[in-house]
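This view holds just a subset of the chains, kept in their places.
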Amino acid sequence: MEYNNQNEEVISNEIQDPSTEKVLTKKDLNKMVWRSLLLQSSFNYERMQGGGWTYSLIPGLKKIHTNDHDLSNALQDHMQFFNTHPFLITFVQGVILAMEENKEKRETIRGIKVALMGPLGGIGDALFWLTLLPITGGIAASLSAEGNVAGPIIFLVAFNLVHFFLRFFLMHYGYGMGTRAITVLKEGTKKVSRAASIVGMMVVGALVASYINLSLNWTIQAGEIPVDIQGEVIDAIMPGLLPLLYTMLCYWLLKKGRSPLTLIGMTIVLGLAGSILGVM
Amino acid sequence: MFVQALLIGLWAGLAGIDQFNGLTHIHRPIVTGPVIGLILGDFTLGLMAGATLELVWAGMVPLAGAQPPNVVIGGVIGTAFAIITGQDPAVAVGIAVPFAVAAQASITLIFTAFAPVMHKMDVHAKNANTKGIDHLTYIQPILLFGFFFIIAFLPIFFGAEQAAEIVSLLPEWLINGLSVAGGIMPAIGFAMLLNIMFKWVYAPFFAIGFVAVAYAGLPILAIAIVGVAIAAYDYFIQDNVKPEPVTNTQTTIDDEEDFSDGI
């Protein structure tokens, strides 16, 4: 059962302090709910909410991993690409914190995290951005339009009641669920980490095809025949080809030891070039 | 006008933070409208302009990080001009939109340019320096405050035409280019994730997830459900086919050995 894994050194799976005491209190969890408000504080197109997500977990991680080596591993792991709906974030926090506390393998934690973020992003967008917001906003607007000052007040109260209730409730609910799930899955950590990785990798594959916006807006005029490079050529070969290739290129460059900063520079140059040439 | 422009700028700055952090939604036109109204001395008009603008921006929300025309700037400038020029709120929309679009472009730009900060964070993460992460976290909100302050202050203080000119100084190709880059950028994030997660045994699942979106256009939730189904199946069959614990046999043999020794 030896899968040749050359990445093991990137973030070590080894846990120096494997003791699994319950150290998080309700107060700790609530503190991290407040921190979750800064989820998008470091938003950027490379890792999206990765920074804010790590920030939101810090009090818990510090308490769980008293060993600096383990803490560093956890922080580095969480710093990776992350994106979900900001109102459902505390559910993910809860689940993940329960797993961290239980000193699950980093691989498992990562798999679950990635597996949750994708679907919750879509669900949250449907529920809150495209439903709750227009409904509360619409009702309030019809009041405001008649000069009724209740409009904005009702809006803020109704919207944030849901908002903050969810944040707190989901943190504790997620934490409880995570704790229970762990007991069930306890036995075979190797198998659980494999299952988590399977779902996680499927979601990453799906995200590559749906999150990366890379297509050519380029029609070659061959004499009188117009050839739409994206629509007629690339998509005929494989839809999503460019995002896939670019991701593979980045992956390959990282493997070759190039720093992510180089990749960012490369990407910006590509974007500017595409823009100047008018093909993107 | 200076004090009022200043106050409006301050409110825009706060709202700008709230749009991404906190998300209490005081940044929506429905709230921003009456606030600007108060500042400019016509609360009711602000209230009504806010209602109009709220409807214009209904459904214009950031999905998966993609920025729509900025609702904060749209709300603030739209309301302010409606009150100042005494125009109908509907007309104010026309004035507000170009600014909102410029702000949209600029925020896309900020989010693109902010990627390198992550690498500072990486270093702190490596050193288990949580204070360092905390401090870096506060940068972007402050930046957003400054940005929104300026974008709201200028056009109120100088008047729309002058401000529009300043805005138009940003070269089109640069803004467009950076926004294109922003669209591609998640590839780096995924590559880094893969750098950690990737093992050849899991590659098939990556491929299936990709194909399911690229060819069949399934939404992420459907893929996650199928993913869980596959993982569960895999989990169960690995169970089924677990070879009989050989240790058992081994033990018997050891016992055997002892026994023979004992003879």
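Labels for the chains are A and B, by order of writing; each one numbers its residues from 1.
Everything below uses one rule, namely that contacts are C-beta pairs under 8 Å (C-beta built on N, C-alpha and C of every residue); 3 or more make two chains touch, one makes a residue touch a chain.
None of the values given here were measured: they were computed from a predicted structure.
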Subunit counts for the entire complex, keyed to the drawn labels, are A x3, B x3
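What we mean here is this: only the chains that are shown with their structure count from here on.
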The distance between the C-alpha centres of chain A and chain B, rounded to whole Å, is 10
Contacts from chain A onto chain B in the complex sit at residues 3-5, 7, 10-11, 37-48, 50-52, 54-55, 58, 61-62, 68-69, 71-72, 75-81, 83, 86-87, 107, 110-111, 114-115, 118-119, 121-123, 125, 129-130, 133-134, 137-138, 140-145, 147-149, 151-152, 155-156, 159-160, 163, 191-192, 194-214, 238-240, 243-244, 246-248, 250-251, 253-255, 259-261, 263-264, 267-268, 270-276, 280
Within their complex, chain B touches chain A through residues 20-26, 28, 30-31, 33-34, 43-44, 47-48, 50-52, 54-55, 58-59, 61-66, 111-119, 121-122, 124-128, 130, 133-134, 136-141, 173-174, 176-203, 205-215, 218-221, 223-224, 226-228, 230-232, 234-235, 238-239
